[in-house]
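There's a structure below that I have some questions on.
A single protein chain has been omitted from the complex, and every remaining protein chain is retained in its original position.
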Amino acid sequence: MTSVSAKRISWVAAAGIPLLFAAIAMLQGRIDARIPTPAAGQENLILSSAALIKKFSLGYEPLLADIYWTRSVQYYGDRVGVRGSKFDSLWPLLDITTELDPKMIVAYRFGAIFLAEPGLGGADRPDLAIVLVKRGIAQNPDNWELNADLGFLYYWWMRDYPASSQAYLVGSRNPKAPPWLGMMAARIAQKGGSIQTSRMIWSQIYDTTRDPTVRKRALEMLKGLKAQQDEEQLNQLAETYRQRMGRNPASTEELRSAGLIGGTPVDPDGFPYVFNANGESKLNPKSTVSIPREPKTPPQPFK
Amino acid sequence: MSASAIEISELTKDYRLGFWHNRVRRSLDHLTLKIEDGEIFGFLGPNGAGKTTTLKLLMGLIFPTSGTARICGRPIDDVKVHAEIGYLPEQPYFYDYLTARELLDYYARFANYNSAERRERVNRFLELVGLASAANVQLRKFSKGMLQRVGIAQAILHDPKVVFLDEPMSGLDPIGRREVRDIIHNLKIQGRTVFFSTHILSDAEMLCDRVGVLVEGKLQGVGAPSEMVSMQVNAMEILFELREGLALPATLAAAKSIGGRNHVEVPEEKLYATLDELRKCGARILSVSPVRPTLEDYFLKLAGKKPSAPVPMEAVSR
Partner (left out) sequence: MSATTGPVAINTFREAVRDRVLYNLIFFALLMMGAAILVGEISIGIERLVIIDLGLTAISIFGLVMSVFLGVGLVSKEIEKRTLYTLLAKPIERWQFLLGKYAGLLITLAVNTAAMTLGLAAALFYVGRPFVRSDASILIAIYFILLEFALITALALFFSCFTSPMLSTLFTIGVFVAGVFAADIRNFGALAKNPALKGIATLVYYLVPNFQNFNAIAAAGHGDHIPASLVGQNTMYAVLYVAVLVLASSAIFSRRNLK
């Protein structure tokens, strides 16, 4: 035996709750229609560690992404330039970061540079850098910077100029993209690789990045490329000198005396260039500038 | 014809016990009772008799297994009756983060007073239950008796027609008991109906128009206190001193001597004869008083048990 009002409420509940649930289901259908349903299954069954972390973050992925991003930067910062360093965890860290927050552009762009760098500068995995940047483009179709990064990766590390040109071209279609993307596309399609093009690419990276580590790296590259370009020019002048004087120049001073140049050429650090015994122009031993060592052959794609 | 204040009919409550709720305990067994307007009714019974169960059923806190009840003519499951009633639960406890004043003001909000009326009323009732000086103290700092007083204030704050009090005197000091008696008495003067439970017969005797006695969920009897056992005197006790060297008459051999004083119980009709005899032997009478059965005696009798009177050793040893 229960009270009248309890009975009344029970009736309202019994009649109302199914109706309300019907309305809820309809509403949920509408909300679901906003997001395309993931292509049936597959992806959901095979869980990478990144995807697992995402699943179990209970809706708090963004903050976790920030934490992983910070860890990635620290991980890289602790190892860069240190003898014997390996960067094996850089890919998993960036993978998790971008899985948790697929819109974190800085992380893709960081990966584009430092996953690919060889030696003490990065993980030497341009293939993974490409995977990462491509994922970034898929998740952020309106971001042209990632297209430029992809173009850079194909251009610089893979020497795949058609693919590079194509990446720039796709980026240039973005209404927000600046005109130089289209120019790069055309230029690379026409001429392939050149120091001039390389310098343009790095200076765009320098201009567009907000990440100080990337910016520092871009500046080093620009200095190196400038030095490389200078050396090529000096070597041409040395050839002229050789033809004229019948011997190698010993210093830039001799080029000046011969009237080939109007001053003392210095590298981006301000040190004069020198010549070795074979008459090849070299950086001053005191200079910190380093000429970029480009991969001799494109690295084999991973998997 | 106007309805009675309280009409209880065949009200029964079974509690289900055990993990699977498969054992049943009957706490109230077909209680039928009618209480008229303006009556003060005392609900008596030993511990576990079902008094609190009855009150909780009437308040709609628990639901009856069977039976019905009406208050002021309305069925108890109609929440509108709650506007007409006040309730003091057993061992009341209140929001301990509120002060006494805030608590009463909170309860007064359910009675449609405007804020000025509420303030006036709250102050008046705090005064009435003797808590004016503790009005702004948080209830977590209140003693048991002070909480009881707050409980009484909230039960009568809104001038209810029928007031239910579950052991209103418990936890109170002697002054508090008298004050509560006065409050209940005043409620009667104002024409309100009061239904209260107690173990204490003297409280009931002093206040009630009628009492009902409940034992193990069954109503044993209802009547005016004078009709109940309490007023039937079944013996007189005489306390006296004997002069030095004098012996007791044979008729008073049953008298016991404690600390130089003697006392004897005699049936009422033999009182004067006994007193004559004592005078003859020169005894000094210290007191003569009626012996009434205690409530406990009455409860035990109803429960079919014998009072555990002291028994000589020979009777128990084999």
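Lettered A and B in written order, each chain numbered from 1.
Here is the rule we use: contacts are C-beta pairs under 8 Å (C-beta built on N, C-alpha and C of every residue); 3 or more make two chains touch, one makes a residue touch a chain.
Just so you know, these numbers come straight off a predicted model, no measurement behind them.
Of the listed positions A:Met104, A:Ala167, A:Leu181 or A:Ile205, the one in contact with the omitted chain in the full complex is A:Met104. For the chain left out of this panel, the touching residue among B:Val79, B:Ile175 or B:Ala273 is B:Val79. Listed residues B:Phe94, B:Phe125 or B:Phe142: the one in touch with the omitted chain is B:Phe94.
As for the chain not pictured, it touches chain B at residues 56, 59-63, 79-80, 82-83, 85-89, 91-95, 97-98, 106-107, 109-112, 151, 154-155, 164. One chain of the complex is left out; on chain A, the residues touching it are 2-3, 5-6, 9-10, 12-14, 16-17, 20-21, 23-25, 27-28, 30-31, 34, 38, 40-41, 44-45, 55, 58-63, 65-66, 69-70, 73-74, 101, 103-104, 106, 210-213.
By definition in this document, only the chains that are shown with their structure count from here on.
Centre-to-centre separation of chain A and chain B, using mean CA positions: 87 Å.
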